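Have a look at the structure below, then the notes.
With one protein chain withheld, the remaining protein chains of the complex are depicted in position.
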Amino acid sequence: MMIVIMQPDATVAQIGAVLRACQERDLRPVPNHGTERTVIGVIHADQRTDLSDVAALPGVDQVTPVSKALQLVSREFRDEATVVHAGGVAIGGPEFVVMAGPCSVETEEQIHACAQQVAACGGRILRGGAYKPRTSPYSFQGLGEEGLQLLTAAGRAAGLPTVTEVMHPDLVETVARYADILQIGARNVQNYALLSAVGRVRKPVLLKRGMMSTIEELLMAAEYILAGGNGQVILCERGIRTFETSVRNTLDVSAVPVIKSQSHLPVILDPSHAAGKREFVPALALASLAAGADGIMIEMHPVPEEAYSDGRQSLDFPAFAQLMDTLRPVGEALGRPVAAARTDPSLT
Amino acid sequence: MMIVIMQPDATVAQIGAVLRACQERDLRPVPNHGTERTVIGVIHADQRTDLSDVAALPGVDQVTPVSKALQLVSREFRDEATVVHAGGVAIGGPEFVVMAGPCSVETEEQIHACAQQVAACGGRILRGGAYKPRTSPYSFQGLGEEGLQLLTAAGRAAGLPTVTEVMHPDLVETVARYADILQIGARNVQNYALLSAVGRVRKPVLLKRGMMSTIEELLMAAEYILAGGNGQVILCERGIRTFETSVRNTLDVSAVPVIKSQSHLPVILDPSHAAGKREFVPALALASLAAGADGIMIEMHPVPEEAYSDGRQSLDFPAFAQLMDTLRPVGEALGRPVAAARTDPSLT
Amino acid sequence: MMIVIMQPDATVAQIGAVLRACQERDLRPVPNHGTERTVIGVIHADQRTDLSDVAALPGVDQVTPVSKALQLVSREFRDEATVVHAGGVAIGGPEFVVMAGPCSVETEEQIHACAQQVAACGGRILRGGAYKPRTSPYSFQGLGEEGLQLLTAAGRAAGLPTVTEVMHPDLVETVARYADILQIGARNVQNYALLSAVGRVRKPVLLKRGMMSTIEELLMAAEYILAGGNGQVILCERGIRTFETSVRNTLDVSAVPVIKSQSHLPVILDPSHAAGKREFVPALALASLAAGADGIMIEMHPVPEEAYSDGRQSLDFPAFAQLMDTLRPVGEALGRPVAAARTDPSLT
Partner (left out) sequence: MMIVIMQPDATVAQIGAVLRACQERDLRPVPNHGTERTVIGVIHADQRTDLSDVAALPGVDQVTPVSKALQLVSREFRDEATVVHAGGVAIGGPEFVVMAGPCSVETEEQIHACAQQVAACGGRILRGGAYKPRTSPYSFQGLGEEGLQLLTAAGRAAGLPTVTEVMHPDLVETVARYADILQIGARNVQNYALLSAVGRVRKPVLLKRGMMSTIEELLMAAEYILAGGNGQVILCERGIRTFETSVRNTLDVSAVPVIKSQSHLPVILDPSHAAGKREFVPALALASLAAGADGIMIEMHPVPEEAYSDGRQSLDFPAFAQLMDTLRPVGEALGRPVAAARTDPSLT
């Protein structure tokens, strides 16, 4: 990849001219408007590509190659933190964002009740699976498009944007029609056909780290999405596979400072999938907040014992309310506010 | 899943009647013709499904539920070893089958030379990637359909069936038109959309274990393919991710006896991807043969230093020839013959 | 092991009689004085041991076997949290205890400066290695007994108890003469000769989890010490070995709630050894506090670049002071106070 660095006082018209010049040559330009100047990544170009005509355009400061495999995701390319906006909620900004909901959308009543509880307690985004990746072909595979409809309706009623998983490139369009954030699950972190597909949509993507992906591989997977033209990516650490068996996966809390040192993308943690047991979730949620994560994703169910999937790690409603109450003062102490519980009785 | 066990003397017509009775009720029957009797797995049926009408059909011995998640892949369902046939080569039979070729198909000359060398040395199947899964979006991604054409032509000229990776459900049909065996790569072992897609074709599938997959998860992934109706599956262990860094991945040789104890499917090993360095490949290839694997997959290149990908772990032609010569007497000692080198000078 | 459960109103004399009765029979009694009643573990006894005479003693409620391998360390044996007292500091009580100091004691000036800084910033215990376990026999192995003398003198001058590692059973007595807490390093967590040796002294032991130990194995190692008669054990998670290479070891924060659910012993974390790089230490220290740990151990050095060992992960003095200032409000929010910085200018 080559990078075109514009002069600090380059005009919008000059930037536009560079973008057009690249497109005319079948190179894909990715503009990054920083506070000081605009930098344009030119994908499909390498050191042998003659960009002397682009370098000669007005407003261009210099044209230079980027040698590292990590490019668009790196701090080198963009030093400012990226803030992802989904349905009015900012992820990666000052607020610590709690996403919560059931593992699977099961019934209208279930997802509606969850949405109301999430909103009432200060959660900001509703999660819920409609297409479920299951290790066994004989397990419950989700409600499909009907699940998407129920999830969206419940979110809208509670004033919450939604996040849900997409597993198949052919379903990206459908899921994008309903959800505010497209989730790529841990098993698909190196499914390049799928990464490319979500790189072409204009919806935020929540990319889960594989349970045995290195941080570098996670960033490379995000690079696929950014290289496709979609810069709205949230990274999510959800536990890695280790020899320890007392939890489902070992939550790699150190991924937060490591990723923050290398990339501008927001990072959230998923204590529920890591712990695998609900009694360990609050400690890990607090640790996530303290470690500097931009948010967490929590599994919650009206009656966890009856959940179709992942009930063992789901909080019930009172436990979720209590967790939110515990997070709030710590967020305040850290200068990282957690949204207040809603007091409007019409909503609870 | 339910299992319909036919009487030892059940006729083809009786078996056909059971299959039809299941299909009429939207249950998917999977017949398994053993040497003693036929057993029919009935997918989408569970203990609550009333199969009393099927149980009453002539030739039926008994109808019984299978409780375990592992079903069609298990020794419980089929005790005899499955032999997969691909272009005249039997994998899982008495012969130890060597698949070899370059990581990527690069040019006509390259793949043609490889095919001739594989055949000359006693290799039985030609491998070569046309669609390459790459960690970085900026690495060489393969020649695509042109690569498939070159691979098939080279294989045909050398009298070798071919195996190549398919990464996208939408490409399954295309790849199946060319290759004799469809490979599912390690990164896609839990890409359920892809597993289902290859479950619907009538070509053998080589399913690679993910570097992070347990053996149980590998068998579950295979179950997706068998449940889709395709029983021609070869399992491939290619190294797992551990803390050890002197090799690319740790070849889990114990996977061979473990899988053999649980499943009837053939198992091969891939010493090249595990070792990551060509000097360690021969020792691991010998260990694979001795451990009871049904074959190995070896990366080879005319000039490894110039390979587009994986050159560090590719054998050159003399090293491959020498490896084959080393394997042969050990195979003989184990009663597991390795095909002889061709003496026809027109081919070498 | 058998357990003798005393009646709630059993007298000290009655308890003493039970202890004597066990000792006379060469069984080792371990009394545990709870708030409600005393429970006595009888080591070397099993279900075949006839304890009917003990059961008949006045004040005894019942005698019952404990079947699990985890016994003295378990919540089953003692439900109340154990508080370990070392030189006036309570570990496992309400306060979050910060232990800090250099990896190795190098010179009198260095350890003295460190001790003053630890004390000035609110640290409560001084750490410093005199005997260093080194992967290579040619690396710096520590100052030995001279190091112990320097450490103790520096601690005393700053009003701080000390913790230091003991590596050899023959040195336990020497180290115990100087230090307030004996540290068993990660590499020695299954060195049973050493565990037994520290089980026989009357000094608190800080037992580090091996980078390869499961939590269950850590608790078993602690059981060796408790079974030896020493109940003053602090557990320390210091990062486990995983496939991730961006940090030295992956800090297993979930070990805190897991251990707390199984054992009554206090747990601290060591973010420095886990991170391996000083820039990641503060995030992990905050996560440790939030996850419910009873304290942390931090490496600090006047000039980290010149440290004999582990300089890359050591904080300098200003960074340590800042970390303490960051921890304090979070501790307050959690109801887990961190000691205030000393304002006495004579000390800073």
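Letters A, B and C name the chains as they come in the text, with residue numbers starting at 1 for each one.
Everything that follows uses one rule, which is that a contact is a pair of C-beta atoms (placed from the backbone, for glycine too) under 8 Å apart; a residue touches a chain by one contact, two chains touch by 3 or more.
This structure is a prediction, so every number in the text was calculated from the model and none was measured.
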Residue of C:R25, C:H85, C:R156 or C:R241 in touch with the missing chain, whole complex considered: C:R241
Cross-chain touch to the chain not pictured, restricted to C:Y224, C:F280 or C:F320, is C:Y224
Tell me which residue among B:M212, B:I268 or B:I298 touches the hidden chain in the full complex. B:M212
For the chain left off this view, which of C:T64, C:Q190 or C:Q262 is in contact with it? C:Q190
In the full complex, which bits of chain C touch the chain not displayed? Write them out. 1, 43, 69, 71, 133-139, 167-170, 187-188, 190-194, 210-212, 217, 220, 223-224, 227, 241
Residues of chain A in contact with the chain not shown: 212, 241-243, 245
Which parts of chain B face the unshown chain closely enough to count as touching? 212, 214-216, 240, 242-247, 250-258, 261, 274-275, 279-280, 282-284, 286-292, 329-330, 332-334
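We take it that only the chains that are shown with their structure count from here on.
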By count of C-beta pairs in contact, what is the leading chain pair? A-C
With chain centres taken as the means of their Cα atoms, state the distance from chain A to chain C in Å. 39
Report the inter-chain centroid distance for chain B and chain C in whole angstrom, where each centroid is the mean of the CA atoms. 52
Taking each chain's centre as the mean of its CA atoms, how far is chain A from chain B in angstrom? 35
In chain A, which residues are in touch with two or more of the other chains? 212
